[in-house]
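Omission of a single protein chain aside, the complex is shown with its protein chains in their original locations.
Entry: chain A
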Amino acid sequence: MNIVVCVKYVPDATADRKFEDDNTVDRVGVDGLLSELDEYAVEQALQFREKREGEEITVTALTVGPEKAVDAVRKALQMGADSGVHVVDDAIAGSDYLGTSLVLAKAIEKIKADTGADLVVCGMASTDASGSVVPAMLAERLGMPQVTLASVVESQGDQVRIKRDNEGSTEVIGATLPIVLSVTDQSGEARYPSFKGIMAAKKKPLETWSLTDLGLDADQVGLSVAYTQVEDTTARPPRTAGEIVTDEDGSGAGALVDFLASKKFI
């Protein structure tokens, strides 16, 4: 059995994230790393393997992104994935949801043809675009059951059950492998790479693929053929400093209520 875990290299959320002149996300000038929310996907892929002792299971970490994006795959390998694939091609830059999901789906199909892909695991969202749509789009493109936003994952044989928090309810979703699974940050703490894991990762196979390797043309993806266009990006003006009072002898509550009343909230 082979598990493909999709990982994204994103600008560090604690850094000063910004846009390029062409309104695409600056993915080079800002320090990047494996999206925190994809660590949960790697964790669940590894747990899936560990819970099935005796079965031959490999975990392949897949990323699409610029050269530095290989760091996201490396981190997944350090955590315990067995092999990595990095799809890199200048023509991919500026792809929107449709372009990104197309490249990922083609890469998964290639992995499937080589080693199989019985389970595709994704994080619940990227920490930069926060769309939460790519896992569903992968299920659509691959024709696989969509089992997404899992806070709890359980499996037995080829049956997978998850718990999913919806707007007004919690649902149990069931499906049969192969599936596309996405997991939330509630699914379980992600492990840190051990020293041994970091050393071992250096020897793990890591392939680099271009669009040609996926049978895609440059004019099928990227900014120029995106289905959406960003017209403008503006930094939000910093909030003007507010009034801060220190609570002494119960004065804080009165000041708070006076403020709320002055703004007509009471």
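The working rule: a residue touches a chain if its C-beta (ideal position, glycine included) is under 8 Å from a C-beta of that chain, and two chains touch if they have at least 3 such contacts; residues count from 1.
To be clear about the criterion, contacts and distances are computed from a predicted model.
Per its UniProt record, the hidden chain corresponds to "Electron transfer flavoprotein subunit alpha/FixB family protein" from the list "BNR/Asp-box repeat protein", "ABC transporter ATP-binding protein", "NADP oxidoreductase" or "Electron transfer flavoprotein subunit alpha/FixB family protein". One of A:42, A:77, A:139 or A:190 touches the chain omitted from the figure, and that residue is A:139. Touching residues on chain A toward the chain that is not drawn are 13-14, 17-19, 23, 37, 96-98, 101, 124-125, 127-137, 139-141, 143-149, 151, 161, 164-176, 179, 184-186, 226-236, 239, 242-247, 250, 252-257, 259-261, 263, 265-266.
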